[in-house]
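The structure that follows is given in the form of structure tokens.
A protein chain is absent from this complex, but the other protein chains hold their places.
Per-chain numbering from 1; labels A and B assigned in written order.
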Amino acid sequence: MMHWLSMGGYWPFVWPSYLLTLGVVVLNIFLARRSLREARSDARRRLQMQRSGS
Amino acid sequence: MAWTWFHKFGSPPHFYRLAGKLTPWFAWPALLLSLAGLYGGLVSAPMDYQQGEGYRIIYVHVPAAVLSTMAYATMAAAAGVGLIWRMNVAYAVAASCAAIGASFTVVALVTGSLWGRPMWGTYWEWDPRLTSELVLLFLYLGYMGLRAAIEDTARADRASAVLALVGVINLPIIHYSVDWWNSLHQGHTLLKMGKASMPASMLVPLLLMMAGFTLFFAAILLVRARGEVLRRERGTRWVGEVVGEAT
Partner (left out) sequence: MSKPVSALKAGVLLVRRDLRLALRRPGEWLQPLVFFLVVTTLFPLATNPEMSRLRDMAPAALWVAALLSSLLALELLFREDGQDGTLEQLAVSGLPLSWLLLAKTCVHWLLTGLPLVLVAPLAATALGAPYASIPGVSAVLLLGGVALSLIGAVGAGLTLGLRRGGVLLALLVLPLAVPVLIFGARATALAIALEPTTGPVYLLAAIAVLSATLAPLAAAAAVRISLE
């Protein structure tokens, strides 16, 4: 177990690599979903303004 | 027959709906394949004779590098389609590729650097493949910078499309640089004629991760492209209908 965690001594290189990758994956998911969510709510808001206004 | 499919796909409301339906079909398999690949790469694959456990970085480095070039190819192809057929959806797809591609280019560069330090003694070498991967990052940044600097969306689309297409020449350089020059990078591991020079127990997790990342790219692209299409089609009736109804 300790050998696996320390990756045979390479842990300062292996684990940051994996963590960075995981971080970028999560960031992409978060940003993409937020982009879609904001586009949707933006469109909804415009629709409401159109309906209530003019 | 193929044309009707093509034009249907290019129609924004159809694209929006179709992309929404397809996303889970890419996202969940991406997760499963990546988890399987991670287990294989971190746990079950054996230690390497020369590089010990340190070689396991390959299981994130190579998929990230593949994704970085795949995203650019997709971006350039979509931009080309947009230019030739004046298709708004194609431009939306191209624009959506950039951020994903750039982020994974950074991952490829950093993980490659972390792999290089213990194995070959250096964080960075100006060898052809590393340099052309760095050039890829600059191309992405240039594409995004150009889009941001031009206010008119149509002009931004076309100008960035030209840039994306001009930069395509970098892709074969990235791929073949290990053949053309003696470089720090190892030669082609996977695509040599005949058997791959990696044992199956090491190769399979790598293939799983590459497949997982590819599907992940597709899923993220679809989500972003949907948002992009909504923004571009602001004020049209179909957008009103789609957001008026419950999500």
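In this text, a contact is a pair of C-beta atoms (placed from the backbone, for glycine too) under 8 Å apart; a residue touches a chain by one contact, two chains touch by 3 or more.
Predicted, not measured: the structure shown is a model, and the values here were computed from it.
Across the complete structure, the visible chains that the omitted chain touches are B. Touch with the chain that is not drawn comes from one residue among B:131, B:153, B:214 or B:236, which is B:131. Of B:43, B:166 or B:200, it is B:166 that touches the chain left out of the display. Although one chain is not shown, part of chain B still touches it, namely residues 131-132, 135-136, 138-139, 141-142, 145-146, 149-150, 154-155, 158-159, 162-163, 165-167, 170, 173.
Note that in this section only the chains that are shown with their structure count from here on.
We define each chain's centre as the mean of its Cα atoms; on that basis chain A and chain B are separated by 16 Å.
Partner chain A is touched in their complex by these residues of chain B: 42-43, 47, 52-54, 56-57, 60-61, 64, 99-100, 103-104, 106-107, 110-111, 114-115, 117-118, 216, 220, 223-224, 226-228, 230-231, 234-235, 239-240, 242-244, 247. Contact residues on chain A toward chain B in their complex (touch as defined above): 3-4, 7-10, 13-14, 16-18, 20-21, 24-25, 27-29, 31-33, 35-40, 42-44, 46-47, 50.
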